[in-house]
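To start, the structure itself, in structure tokens.
Yeah, one chain of the complex is gone here, protein chain that is, but the others are all in their spots.
Residue numbering begins at 1 within each chain, and the chains themselves are lettered A, B and C in the order written.
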Amino acid sequence: MHNKNQYLQEELLRTSGVNPKKCMRCGKCSATCPAYDEMEYHPHQFVNMVESGDIEPLLNSKSLYRCLSCFACIDRCPRGVEPAKLVEAVRLAAIRKQGANHLKADDVPAMLDDDIPQQALVSAFRKYAK
Amino acid sequence: MKVSYFPGCTLKTKAKDLDAYARKCAEVLGVTLEEIENWQCCGGVFSTSRDEVATKLSSVRALKAANDKEQPLVTVCSACHNVIKQTNHQMQTDAEFADKVNRYMAPEAPYGGETVVYHYLEMLRDLVGFDKIKEKVVNPQTGKKIAAYYGCLLLRPNKVMQMDDPENPRIIEDFIRAIGAEPVIYASRNECCGGYVAMESPELAKKKSNAVTSNAAAAGAEMMVTACPLCRYNLVKNGSEIPVVYFTELLADALGVKEDTNA
Amino acid sequence: MQRIGVFVCWCGSNIAGTVDVQAVSDALAHEPGVVFSTNYQYMCSQAGQNMIKDAVAEHKLTGIVVCSCSPRMHEATFRKTAAAAGINPYMVEIANIREQCSWVHKDMQTGTEKAIILGKAAVAKVNLNTPLTPGESPVTKRALVIGGGIAGIQTALDIADAGFPVDIVEKKPTIGGKMAQLDKTFPTLDCAACILTPKMVDVAQNDKIRIFSYSEVTDVKGFVGNFDVTIKKHARYVKEDICTGCGACTEKCPMKKVPNEFNLGMDNRSAIYIPFAQAVPKVATIDPNYCNMLKNGKCGVCSKVCAAGAIDYTQKDEFIEEKYGAIVVATGFNPISMDKFDEFAYNQSKDVITSLEFERLTNAAGPTAGKLLRPSDLKHPHTIVFVQCVGSRCDACAEKGKEYCSKICCMYTAKHAMLTRDKYPDTEVYVFYIDVRTPGKNFDEFYRRAVEEYGVHYIKGMVGKVTPEGDKLKVQASDLLANKQLHIDADLVVLAAAIEPDKSARPLATMLTASMDTNDFFTEAHPKLRPVESPTAGVFLSGACQGPKDIPETVSQAGAAASKVIGLLAKDKLTGNPCVASSNELMCNGCSTCERVCPYGAITYENKEFRMPDRTTAIRRIAVVNPAVCQGCGCCTVACPSGAMDLRGFANSQIIAEVDAICK
Partner (left out) sequence: MQVKEYKPLIVAFCCNWCSYAGADLAGNNRLNYPADVKIIRVPCSCRVNPMFVLRAFQRGADGVILCGCHPGDCHYTSGNYYTRRRMALLFSMLDYLGIEKERTRVEWVSAAEGAKFAATMNDFAEKVAALGENKRLEDLRCKR
């Protein structure tokens, strides 16, 4: 099968360090994912779809911004596949494009309240903007 | 005993009490926290991507500063701890990354992840000892049923954090026992509160934190303790039925120094 | 100097078609040591063999080279011929000029040249051959079976059936093993006790079988046919030969709060106890960790109520030494600890149980008398979730669990699910699976019945988290086919825990010098062709100590192990392979390198006195090879740094002579 995303796929696997071939399709990552219902594509699908080169839908999916980075899928995967690292790699591939920042500085003030810790703000910028 | 201390940005602003209690208690326990000079924000989240270099430099600077003083590096905030420990681990295990960082920072001696990173809780357990804390308690928290809340950042990824059993942890429970209270075990203690999407998707964050607090309350907890300002914010804001406090506040109370701390 | 005869075979035209046999015998006639050289149509025929015998007599031959077919074909034939002619059979070498010459080359000149070189190599080797005699050792006609589960029981019964005495050593107070704890057995659903306990009685009544229960093997010395074994019999504080098993003591014992291991701690037993009603031997045992009399001398109730006077608080551990010809390992398995898998909340809720605990819960002799009640509140569960592959099939880098498939879980989970639906149709049963693996006679049919006839919900996916809340277990799982996350409020969660070898296996393997894999399963001598033998001669494997197995497989392996033992014990003497390693004691410096590479534990060390040139004596540590144990692989000869170790029949000098002959 010709894979038009081969370059991107290799890049994702390299930067994430994930080997999707280790996956045994048990679905424990998606079983343990706390953000599952908010995601269009679920952790096991990230592994599957990157492996098969079907990356375009992931790049455009809101799922990228729903991952809580809680690493539950990393710790509980019986095969050591570490799906969250792949989600992160795809998210970076999406937001690193020119003008593709998911979070814009102008939108921030509306999201804040008096108590919100700095941590929430800086991490949101780290995760959603370049 | 002197250790390097990385407070982090949240502890300088919204979570000043977490910081103040931590310092005061350390004093009582015979540990001097030496704040790293000119530290910079860790960024609040660790990027697992191997090609993210610039965002990790602030952590490496802090680690390097501690290493120069030949001290372990202690953090209190769960997020800072997670980011710094993971960065340190990457410096140890990813030669290409370490090489890039060292070229960029051009230090006199290259840094290779030599610093030992402790969370304040680990410091209490491994450097001070819970037995010693027990001796120092003047105001035991007897009768309080307290639920430990680990969240995700303290324990995961376990391969790197190596703090405790990620599914069956006991470090905060042991801490709770040391100050005379009774720990409440509940399954959601190591589930995510949704903190990182507090701005992006408040509904999801609310759903997740409610699941945690209601599970703790159902298990009979009267109070929750956490080490993470974002967890605390998230749990409180989303209407926890039981109070959520920083573990350092409880410790200060138990050690009898809560009142004279300028929090 | 040898007097060698060379015999070149034509093999009809098989060899003679591509090799000029006359040229070969002529060429070899001038090789050093050769005093006679000839060729003949069929060397292996009676006439050919007689030709060899005559030549031996006529030319006073001391060595023979046969240029013919592969030694794998007729080496044994020509060795017998040599022996009949009065030459040591190990003075024969074969040059393989058929399979490895005439059949693979088409050109007569090429074939002939190569045949000559191969012949020269064989001659060069025979020049250095020495007569070898296989060692003989007697066989003690008694077998030891370690482990008294179904594997050990079956092996012992089969050996005893053939008329040989067998001893079973079992570390628990009774034999029966895991099978005694099971309720029903797949795929036929007959009750485990109904098929196991008669076998246990057979063992008890068989006069060829002795049972050492509450005992363990503490030392093994010797080798195949001649093992010296020390067995430690733990003090049970009850005289085994006097106790009638009436149970009066267990009833009257005031200490009743001891976790009952037979029911996996789900109920309690007394400090003096008989594990279960059909125990063999049916003898009480006092648990010294809980007995007040043994701990602080206060009580003595059991002694008072025992009509037979069997109680003996002063009993001591006893050591028994016995000789055996063969040892069978049948140490079995255990489910792994669920501590590292607490996302399933095993340590947080009594209602999260393992499958073995489920067996006890449904067993008529179990803590709930066979009623399916959940442990926390003894209420009937209405929703049950089974989780498969807990701790099986994990990647090594996941740092928990086992890499292998535990093999039995798919079937017993199907059994549990089916039986639950059969007895309690009001119960919803979910099984989360990664793959359903049911190879075996009537196995897949069984699993399909669970789904199609009994309405068990099989869901392709895994459980990610179990959260006990109130009296429910909130199960969060994935359904991969529906691409959904499921949330099920369950009353009972059953974990199909991976199985691992019993902890006693590793130290036992060390005692036996039997090899193990990284998972502590015993390694078989050959994975396909010698599956019930350990590479260590005289040690045999039965049951799950060699790898995960269900009952039918265990029983067939147990029988196979028994037949191998019978084959060994039926011999009066063991004849060894004389091509074994031996160490030159003058060159050996006792460094232990050879011992470490030997897969059979054939090498030991002894301190030997040497007369030194200056007339003093020195004691040096030297390697000694036990020829009865050595299999002759030669690994040690290469490992030996001082060149002291050599292999008879394939000596360094012999192989070098072959190399030289080929490269000349």
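Throughout what follows, a contact is a pair of C-beta atoms (placed from the backbone, for glycine too) under 8 Å apart; a residue touches a chain by one contact, two chains touch by 3 or more.
In this text the structure is predicted, and so the values were computed from the model without any measurement.
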Q. What are the shown chains in contact with the chain that isn't displayed?
A. C
Q. Looking at C:V35, C:C191, C:M511 or C:V597, which makes contact with the chain not pictured?
A. C:V597
Q. Which residue, C:N363, C:Q476 or C:T523, contacts the hidden chain when the whole complex is considered?
A. C:T523
Q: By the contact definition given up top, give the residues of subunit C that touch the hidden chain.
A: 70-72, 96, 98-101, 103-107, 110-111, 113-114, 117-118, 121, 515, 523, 525-527, 535, 579, 597, 599, 631-635, 637-639, 647, 650, 652, 655-656, 658-660, 662-664
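Keep this in mind: only the chains that are shown with their structure count from here on.
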**Q.** Rounded Å distance, subunit A centre to subunit C centre (Cα mean)
**A.** 48
Q) Using mean CA coordinates as chain centres, what's the subunit A-subunit B distance in Å? A) 24
Q) Among the residues of subunit C, which ones contact at least 2 other chains? A) 343, 465
Q. Which parts of subunit B, given as residue numbers and ranges, touch two or more other chains?
A. 158, 167, 191
Q. Hey, which residues of subunit A end up touching subunit B in the complex?
A. 14-17, 34-35, 38, 65-66, 68-72, 74-75, 82, 84-85, 88-89, 92, 103, 108, 111-113, 115-124, 126-128
Q. Which positions of subunit C touch subunit B when the two form their complex?
A. 339-343, 345, 347-348, 399, 465-470
**Q.** subunit A contact footprint on subunit B (complex, rising order)
**A.** 8-10, 13-15, 41, 43-45, 47-52, 55, 77, 79, 151-152, 155-158, 166-167, 191-192, 194-201, 204, 208, 229-230, 233, 236-237
